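Right, I'll just put the structure down here and ask away after.
For this view, one protein chain was removed and the others were kept in their places.
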Amino acid sequence: MFQRLRENKSVQGTLLALPTMIWLSVLLILPLLLTLVISFGRRSPDGNVIFTFTLDNYIRLLGYHTNCAGGQARCFDPIYATILWRSLVLAFNTTVLVILLGYPLAYFIARAHPKKRNLYLFMVLIPLWTNFVIRVYAWMMLLRKEGGINIALGWFANLLGIPFQPLEMLYTPGAVLVGMVYEFLPFMILPIFTSLEKIDNSLYEAAADLGANAIRTFLRVTLPLSMPGVVAGTILVFIPVMGTFIVSDILGGRQVILVGNLIQRQYLDARDPTFGAAAALILMVMTLIVTYFYTRRFGFGEEIVAV
Amino acid sequence: MAGEFAVELRDVVKNFITPEGSELAAVDHVTMQIRNGEFFSMLGSSGCGKTTSLRMIAGFEWPTEGEIYIEGKAVGHTPPFQRKVNTVFQNYALFQHMTVFENVAFGLEMEGAAKEEIKKRVAKALEMVQLTGMERRRPRQLSGGQQQRVAVARALVKIPDVLLLDEPLGALDLKLRKEMQLELKALQQQLGITFVYVTHDQEEALTMSDRIAVMSKGAVRQIGTPVEIYERPSNRFVADFIGEANFFDGRIKSLAKDEALVYVPALNADLTGLPVSDGLVNGEEVVVSIRPEKVRITAEETMNTNLFRGKVTNTVYIGTDTHVYLDVCNAKLKVYEQNRISRLDPGSFYTVGQEVLLILPPENTLFLKKD
Partner (left out) sequence: MNPFRRSPFVIAATILVYFFLYAPIVGLVLYSFNASRTNVKFEGIIPAFSERVVMDGSLVKSSPCGPFHWYCDLAKNDDVLEAAGNTLKIAITATILSTIIGTMAALALQRYDFKLKLFSQVSLYIPIVIPEIVMGIGALTLFSQLFQFLNSTLNLSGDARLSLGIVTVTVSHIAFMIPFVTLVVQARLQGFDKSFEEAAMDLGADEWTTFRRVTFPMILPGVLSGALLAFTLSLDDFVITFFTNGPGSTTLPIYVYGLLRRIITPQVNALSTIWILVVFIAVLSLQLIQNRTEKA
């Protein structure tokens, strides 16, 4: 028995991976399937799930009401489509901003003296280890009318002698965008750094030797070679932004509703898990499509575990 | 000591599954017998099956077919930690998180030896490889040669029946490698332990071994002493792989008890008086092989057999020898002539276009089976 196990590498491997496979199947894959099943179900009056097969939830998501106040059979109100679109646009904007802000810093760290690199990296990680909720709270304090930004602006205005009216920044789409960028910036910096660090210095020398100036070296050598990092970073930023509801909840108030807020409210306030499940599935499908096309174009590197 | 053989491989096959899913025989029906106390080498280029054979003796791989015997006991499916063989790895595989002492002591600890005994034996082993005083160093703080010695000490401290060495000198520079070759050989003679040595370096194998198995494509091509392998290769592969040789296609014209006559079309001549090798029949197509240093260039016309007239096409001076390239009839021939006399005088060189006489001495002209 033991001898047979000793020689059967395949069984050894299976046994080692078994706890992971079971755990992930029961707690990640089964829940996803269950979500799929109940998204075709109906809500009972007391907020429970009735297992059946109906497309009502998806029809509602598309904006068609199955019973309208006006008594028509169907009427159209694209409120949920708007929410989905808003989430996509926000995720896109956040990703672009995060690349623009994160790339130079990642480049700076990767090209820094090796002895100092760890310190600079550590400085990126500290805010990341500060709790997610606390980071949103920090921005809430900065953005509100009496907050840090208005104080700073007021001080400048006073210095220049311009009359200053505190800006209303909290509970705006802009506030949500800033919060998202802040939350996810480290997730872009680290993978880009990892791929930049791999670039051998001789490549820069070769480029210079062949007559490329700084800008052309960057465009022709650095940027293409760091693409795996940008791809990994984009996945690590885009997907969570699509699904987050705290940032919009706290910095957007009731003004900026994203698909995450929609799902959360269906589960906890409106008590309609079937509709929430349908929304969650649409969200998942959207992120998977984006990931699929993105990684098919650029590949899926090991930088994904750089964080 | 049970039996004459320290290690015996009987008809051993090892198949691997390639990433594409097909089966590949890394070792293909290999049979060899390694005698007690001998320095045995497996020689071949990469992928010839020598390392796989060694790993099967060590117990890291199990044979697909056939059986392996160590000291007469079948061990094909015995795990490595139950075999009385030890290995010196190509990359040394020293435990980086242990000191030199801990590395060497590891094997004794596994035997459950007492602390005092471990101390004594480790000290002795380190002395043997001239590393006394390095006990507390970590492997990373040692030079390549020192790491190599630790690996040898670690394996030998267990006093194995057989010591397996997998290209142990591959990572060292040439000078150090030559030193270590002699040292390992001396160590083996002093301890009397059977060494099985894997290498792709023919000079190394010839220098150190009592016997050599030349391998290619998973099969043994010849087993013999260094002299046998070089002077009497049993096939074209071995003749070509070890040293250098001139090859001509030929046909056996007559076959006596101890002499043969072979016709070589490229020379448009019969070679007479060649030593007979086994397993060849009259009329068979063969390959005639002669080592470049065995060909003699002579000035005067003698009554010799196998005498040819050739024209020099190029000469290369390489210090110990001069390489002379010749056209002989329709064949190309290279001849290595030792520089017994100084070549400072330009007149002592052959000039391109010069006609010379050549003798292919029959006792050193072999005819071999076509591969």
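By letter and in written order, the chains are A and B; residue numbering begins at 1 in each of them.
To be clear about the criterion, a residue touches a chain if its C-beta (ideal position, glycine included) is under 8 Å from a C-beta of that chain, and two chains touch if they have at least 3 such contacts.
For clarity, every value in this text was computed on a predicted model and none was experimentally measured.
Student: Which residue from A:Tyr58, A:Phe92 or A:Phe108 sits in contact with the chain not drawn here?
Tutor: The one listed residue touching the chain not shown is A:Phe108.
Student: Looking at the full complex, which residue from B:Gly44, B:Pro63, B:Gly76 or B:Gly107 touches the chain that isn't shown here?
Tutor: Missing-chain contact among the listed residues: B:Gly107.
Student: Go through chain B and note every residue touching the omitted chain.
Tutor: With respect to the unshown chain, the touching residues of chain B are 58-60, 79-81, 85-87, 89-91, 93-97, 106-107, 110-111, 138, 154-155, 158.
Student: Can you name the residues of chain A that touch the chain not displayed here?
Tutor: 6, 9-17, 19-21, 23-32, 34-35, 38, 48-49, 101-102, 104-105, 107-108, 111-113, 122-127, 129-142, 144, 146, 148, 151, 182, 185-186, 201, 204-205, 208, 214, 235-236, 239-240, 242-246, 250, 260, 263-264, 267, 273, 276-277, 280-281, 283-284, 287-288, 291, 302, 304-305, 307
To be clear about the criterion, only the chains that are shown with their structure count from here on.
Student: How far is the middle of chain A from the middle of chain B, if each middle is the mean of its Cα atoms, in Å?
Tutor: 61
Student: Could you pull out which chain B residues touch chain A in their complex?
Tutor: Residue list for chain B touching chain A: 62, 77, 79.
Student: Show which residues of chain A lie in contact with chain B when the two form their complex.
Tutor: For this pair, the touching residues of chain A are 3, 6-7.
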